[in-house]
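A protein chain is absent from this complex, but the other protein chains hold their places.
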Amino acid sequence: MTHNKSYTLEEIAELLDLKLVGDGQCKILGLGTLGNSSPGQLSFLSNPAYINQLATTKASAVIVDKKFVDACPGNALVSANPYVSFAKASALFALTPQYLSGIHPSACVHESAQLAESVCVGPNAVIEANVSIGANSVIGASCYLGEGATLGTDCQLYNNVTLYHGVIIGDGVIIHAGAVIGADGFGFAFDGEKSVKIHQLGTVVIGNSVEIGAGTTIDRGAIDNTVIEQGVKIDNQVQIGHNCHIGEHTIICGCTAIAGSVKLGKYCVMGGASGAVGHITIADKVQVSAMSLVSQSITEPGIYSSGTGHMKTKDWKRNIVRFQQLDSIAKRLKELEKATGKK
Amino acid sequence: MTHNKSYTLEEIAELLDLKLVGDGQCKILGLGTLGNSSPGQLSFLSNPAYINQLATTKASAVIVDKKFVDACPGNALVSANPYVSFAKASALFALTPQYLSGIHPSACVHESAQLAESVCVGPNAVIEANVSIGANSVIGASCYLGEGATLGTDCQLYNNVTLYHGVIIGDGVIIHAGAVIGADGFGFAFDGEKSVKIHQLGTVVIGNSVEIGAGTTIDRGAIDNTVIEQGVKIDNQVQIGHNCHIGEHTIICGCTAIAGSVKLGKYCVMGGASGAVGHITIADKVQVSAMSLVSQSITEPGIYSSGTGHMKTKDWKRNIVRFQQLDSIAKRLKELEKATGKK
Partner (left out) sequence: MTHNKSYTLEEIAELLDLKLVGDGQCKILGLGTLGNSSPGQLSFLSNPAYINQLATTKASAVIVDKKFVDACPGNALVSANPYVSFAKASALFALTPQYLSGIHPSACVHESAQLAESVCVGPNAVIEANVSIGANSVIGASCYLGEGATLGTDCQLYNNVTLYHGVIIGDGVIIHAGAVIGADGFGFAFDGEKSVKIHQLGTVVIGNSVEIGAGTTIDRGAIDNTVIEQGVKIDNQVQIGHNCHIGEHTIICGCTAIAGSVKLGKYCVMGGASGAVGHITIADKVQVSAMSLVSQSITEPGIYSSGTGHMKTKDWKRNIVRFQQLDSIAKRLKELEKATGKK
């Protein structure tokens, strides 16, 4: 996967629409962090905490806010948001293999499927009846697109991605290997002896520019649909239950578990391995810490946590015994306060 | 995935064995919730909390307990358990594609495998030596059935399901995309320098009418087998360790992690993202809340929880500092009680 992409600094300045300060002919071969760059690499300063690394970086050029240009020992690209500019620079050096368009002869494509001419379908992929795929979309090896699934333009499905029947996906969506979209929601009615399956009659609707990580599962709705709005980014091994509605541009980190019928706002961040119980509403711009459980609706933006923080197990064991006595401790304290006239 | 299924109310009453009150010729085209139905839809009232929606629902008919028939503004189907009747009604409108029977030409089926005549095998599925598959079972695209695996009748394996060698599955089992049954249990012996693999010589045995969610993994036993009894329903991304024994009709919600050698009772409910440490026994009819960890055996039925509930992170930070002082707080309180003659 070595690559020979290289750009002059001038070219990069133009591609990213940044002001160049320094040598435009300087050759850039790749990207590096400030502390760990080599000559030929482009770096960035976003977090002011790293400003002391600016003087000693070996990077050939650094993307910086204008107020740090003077502190740059070498070439600079001036950006109002260096981190975003760095993200755009990363696209210039992306190693993702470029697929030729066309349908691999080993793929099984149903005759009723409608594929735009530029669509690429990898080996052993299976495209069922009445599937529709928009221009420039790439379907990886061994993907499965169930009956009537709809995929927009410019999508990339890595290998082994599953779209169940009827799933609807927008434009510019990236889905990583092994993700499963549209499996049955988990719904049963108990008849006193056994669980009777509630067939899941809804589907999943995913907006434009969503990214979905490897092994993530998003269930189809029971009656209405499960909805993921545009710009949502979902990491690996996330589970989203049936009839959830995830607001636009929300970020969901790896291993998060969201139960059914949760309405999660816009611009939220669910930390890694966090969770939400079913049938609650979480306001816009809520952030939930790693491994925290949202156990009831949250109506105000802000940062929320649960859990205890880690400690040495021998100390922890003493403290959890006390946790189980906490209500009694609080009552005894109140008694004492009364007895001593403090309250 | 539009469908044209429709029934008269009379037909539905007969199919579900319910008493009809109202217009038997009323056409039913689908299902809806009480609050969100349109004309032509059938709804249900199960939770009395929603009774006020009964008067205003636009549904053409409602499945209700007999005591609410009079409160129904329109047609009613009378049921002793409206939620179960609704589950049965959902089957009438299920959209799951119906597969033709037959073996897709791209599937690799070993000559020694024994498939009942009505079995359907999807594209690119791989069926190894000595596999046995019962009547009416459907094997999805790209499934892998390892050597000697046994599958009963009327099973549905969605695509990319893996059964390792020797796994034994009962009748009427549904397994969703990407589930892996029978991978090696996680067993190693440490020799002072490195971990020596303990080969996993058992298998997995799964009873009738079990449903298993997308991306779920159930490991094979080390010496004896891992056992999932009949009627168990397992959601997405659940992990069940080697040599677990899950009692019949137990429900395991998404992202739950059950360590090895756990004996989980019958009719239990493990909430979403809950867990159980290894080598414990959990009684029948135990319910465990979302994201709670069962850290020792539970001998009595009941509802169990762990964790702290979420709060604003700035408050939480103060409280977790105190949690780490909790044993000392409790001791100081006792001292004070002694000093003030309260104890």
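To keep things simple, chains are lettered A and B as they appear, and every chain counts its residues starting from 1.
Here is the rule we go by: a contact is a pair of C-beta atoms (placed from the backbone, for glycine too) under 8 Å apart; a residue touches a chain by one contact, two chains touch by 3 or more.
Keep in mind that this is a model prediction, so the values were computed, not measured.
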item	value
Touching residue (missing chain; options A:75, A:136, A:203 or A:236)	A:236
Hidden partner chain, residues of chain B it touches	106, 108, 124, 126, 128-129, 142, 144, 146-148, 160, 162, 164-166, 178, 180, 183-184, 186-201, 203, 215, 217, 219, 222-224, 237, 239, 241, 255, 257, 259, 275, 277-278, 288-289, 292-296, 298, 302-309, 311, 315, 318-319, 321-323, 325-326, 329, 332-333, 335-336, 339-340
Interface with the unshown chain - residue positions in chain A	1, 30-33, 36, 81, 83-84, 86-88, 90-91, 93-97, 104, 106, 122-124, 140-142, 158-160, 174, 176-178, 209, 211, 213-215, 231, 233, 235-237, 249, 251, 253-255, 272-273, 290-291, 307-314, 316-317, 320, 323-324, 326-327, 329-330, 333, 336-337, 340, 342
